[in-house]
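Dumping the structure here so I can ask a few things about it.
Shown here: the complex without one of its protein chains, the others still in place.
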Amino acid sequence: MAMRGLLRLGEVALRVLDMKAALEHYDKRMGLEVTLTGDDGRVYLKAWDEHDHHCLVLREADTPGLDHVAFKVSDDAVLDEMAVRVRDFGLPVKHIAAGAMPKSGRRIEFTLPSGQRMQLYAHKEQIGNHLPLLNPGVLPDEGVIRGFRINRLDHALLGGPNIDESARLFQEVFGFDMSERLIDADSKASLALFLSCSIKPHDIAFVLQPEPGRFHHVSFLLESTYDVIHAADMIGKYRIPVDVGPNRHGVTRGATIYFFDPSGNRNEVFSGGYVHYPDTPTLTWDTSELGKATFSQDNTPRESFLTVLT
Amino acid sequence: MAMRGLLRLGEVALRVLDMKAALEHYDKRMGLEVTLTGDDGRVYLKAWDEHDHHCLVLREADTPGLDHVAFKVSDDAVLDEMAVRVRDFGLPVKHIAAGAMPKSGRRIEFTLPSGQRMQLYAHKEQIGNHLPLLNPGVLPDEGVIRGFRINRLDHALLGGPNIDESARLFQEVFGFDMSERLIDADSKASLALFLSCSIKPHDIAFVLQPEPGRFHHVSFLLESTYDVIHAADMIGKYRIPVDVGPNRHGVTRGATIYFFDPSGNRNEVFSGGYVHYPDTPTLTWDTSELGKATFSQDNTPRESFLTVLT
Amino acid sequence: MAMRGLLRLGEVALRVLDMKAALEHYDKRMGLEVTLTGDDGRVYLKAWDEHDHHCLVLREADTPGLDHVAFKVSDDAVLDEMAVRVRDFGLPVKHIAAGAMPKSGRRIEFTLPSGQRMQLYAHKEQIGNHLPLLNPGVLPDEGVIRGFRINRLDHALLGGPNIDESARLFQEVFGFDMSERLIDADSKASLALFLSCSIKPHDIAFVLQPEPGRFHHVSFLLESTYDVIHAADMIGKYRIPVDVGPNRHGVTRGATIYFFDPSGNRNEVFSGGYVHYPDTPTLTWDTSELGKATFSQDNTPRESFLTVLT
Partner (left out) sequence: MAMRGLLRLGEVALRVLDMKAALEHYDKRMGLEVTLTGDDGRVYLKAWDEHDHHCLVLREADTPGLDHVAFKVSDDAVLDEMAVRVRDFGLPVKHIAAGAMPKSGRRIEFTLPSGQRMQLYAHKEQIGNHLPLLNPGVLPDEGVIRGFRINRLDHALLGGPNIDESARLFQEVFGFDMSERLIDADSKASLALFLSCSIKPHDIAFVLQPEPGRFHHVSFLLESTYDVIHAADMIGKYRIPVDVGPNRHGVTRGATIYFFDPSGNRNEVFSGGYVHYPDTPTLTWDTSELGKATFSQDNTPRESFLTVLT
């Protein structure tokens, strides 16, 4: 009841070409905090206001892109129930033992119809958000909030074929709502699907791409549009490659800027957007308004935004 | 799964001493929109970005205060299930037929241990948020967002005895999490309890008061702290009686201003606050930090804030 | 002493192709207020927080572009002094009698070396800013601040040859400071010059263009970057053609969005920027950093921004 089942996107694992450059970007510029460097070289990071040990995992590799996304579920019973339901949906499920992944309880893993590896877990070590649990106050010590002033991991957009099937998995098995969708004005085929398991306008989204398993972007939440402007100023100062922005999405109404990490993985920081509930009507956009759907302050679609993925 | 059960505080029904003065306040100043005036004189209002027909019901009466709060649930099955579970919890449940209340499906009603009447309903007529469902865009026509620029009803704080029991009902029966609580530093007795059924830091809260059924405040969500400042400017311009603010809550971290409607019912507009999940540790405040818990920008408790209720 | 001489850009007179469309833009969308329609069809507008009768004059014509810019000076003695000094600088000076232009005292007029007609005047009828002079308060009545929520006319950018000469006039005759300049990295030739007679980073600016008398943009001041985002949302909603933005200028540090009126005249709304004093060192940008100078959040120069003028 209330919030139960899949709670949130709790972890995005990315491949980067050069770890030092990646940390310059994610730690020093964006202001995420390294909480662990694994024996295998993987680096784990979190945003200041998250309690869990990490939300981002970086692995050095020859190609950029996504290793996996992982959702935290409310408890172990949900994990067991989901293992059965995902298998019933038709996807093979692999079990990962507790401790096999750092700071993490047991997990289940499967591959989405759109080609990405996805995991579920009920437990990850909590290390807190720099504020005590008794009489916490509202601000951590100066220096904790730095860089882009990121509050937390928010959502990811994944690219591949079969996005209707991926969406069906999230709706029928995981109980998500479809908050918005972008369709072809003629064929009515799904081009992008936005799914929520909370009151956010999306927790995960899919965009149609010919190749499976592609990664469009990972997005982090900022406290205000003022912070989006500040992040954009930093992006300019440090010449981080900008994809698009600042602008306002039509879909979700978020104030946004898109940019690339040194390996070419797309990042977003954003703020705002409407409050979504399961009874909020699904919003539909069609390709006659592709520009408005993506970047509503100039109604102009960007070629790179639609075609560049890792 | 995901968001199921009680979704949100969907309706607050208040008694006001003078309807004309009340509408001057809620409609003309705050910018809520009158959607219906009932044959019995009740007036129904909504905020611009809500889809349901109304979130606020005003009734002219000899005393101010709360008639009821009502939560929307995800579906009728939940309504039936809750009728049983609330009765099992020990509270008599009354059934209200569909249509007995304007624009509303059937409801169940019961009295909280702290003395307030509470209702649940699965259906209310949806009249939309001034944006189309196809290619909606992000801004309604000019004039729709006016007054305090309120996005939606957010939460209420209720006063009475037995608040631990009211909280237990929300936790055990309705599946809410306790996000924060304020306790007496010596006796450890609960003084205020904050409960969430979403990722907001609270959807409902209770404050200990000797008399049952008291109303502390109803709160509306603004898009940004900038809008809180704007609302405060309007409050000053129209000499709306201010209780406290602008300030920042320790509890929930919201940027806030409190004020009174012409009948003395307390209102809040706020923005911000952290993202809460069921696995977020419960935060505890004690009376040694009462000021910080309530108004963290000066750590100063306000007598009126703690004692004036309707 | 203190603020004396030329006070501010007080008036920009533009040609528009269609007055009805122009008023839809400047009045209904941008939220400027029509204060007079002349017998000759000219329309006069002001921003809400200005005291003078108008800051913008529109004239229907076959081509868009600039009729004139006019600066308000502190008193009539300055006007007489400037008539002599401008003539001594080598520019013919024409006198315009009081009342020849609506609501205006006498003026002097001359043509800048870069080709624009410029006027000076000491008096224009003051009609106030919707707030009383006794116990004014801070907010006008609701509805007065509308559209893009423009506070006032701020500056203009003019294009033409001989911009060093135009700048020399402003510096030597009018006592302006050069706050910033953009030069060719190789030849060191001036490409754009920014001049201030106040503590704003610029009150007038010139950009090198082969044709004389060209108009780049007129800019209006908003209260906050939050309002820039709001204006951008409205620009998107009403499909006003965007040139660039939202972004942050390197030059002046203003948060900005550029767009076009229906006749193709460029407008800007902006907020922020540093405080400039006469002893602030002049900042220099060269073409090796043209992108950073113009749009510092992505360091990317825009072709249209540099070449499209009316």
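Chains: A, B and C, in written order; residue numbering restarts at 1 for each.
The rule is simple: a contact is a pair of C-beta atoms (placed from the backbone, for glycine too) under 8 Å apart; a residue touches a chain by one contact, two chains touch by 3 or more.
On a predicted model such as this, the values are computed, not experimentally measured, just so you know.
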Which of these touches the unseen chain: A:Ala77, A:Leu139 or A:Ala189?
A:Leu139
Return the single residue from C:Gly5, C:Gly65, C:Pro212 or C:Pro301 that touches the missing chain.
C:Gly5
With respect to the chain omitted from the figure, which of C:Tyr26, C:Phe110, C:Phe176 or C:Phe194 is a touching residue?
C:Phe176
Where chain C meets the chain that is not shown, the residues are 1-8, 49, 51-52, 72, 74, 126, 128, 133-138, 151-152, 174-177, 196-200, 221, 223-226, 248-250, 253, 272, 274-275, 277-286, 288-289, 292-293, 296
Taking the full complex into account, what residues of chain B touch the chain not shown?
225-226, 229, 232-233, 235-237, 239, 242, 246-248, 255, 257, 292, 296-300
Residues from chain A at the interface with the omitted partner, ascending:
137-139, 142, 146-147, 224, 226, 233-234, 236-237
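Note that in this section only the chains that are shown with their structure count from here on.
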Examine which chains touch each other and state the graph shape they make (line, ring, star, complete, other).
complete
State the chain with the largest centre-to-centre distance from chain B, centres being mean CA positions.
C
Quick one: report the Å distance separating chain B from chain C, using the average Cα coordinate of each chain.
47
Which integer distance in Å separates the CA centroid of chain A from that of chain C?
43
Note: chain B sits from chain A at a C-alpha centroid distance in Å of 31
Residues of chain B that contact two or more other chains, please.
137-138, 224, 226
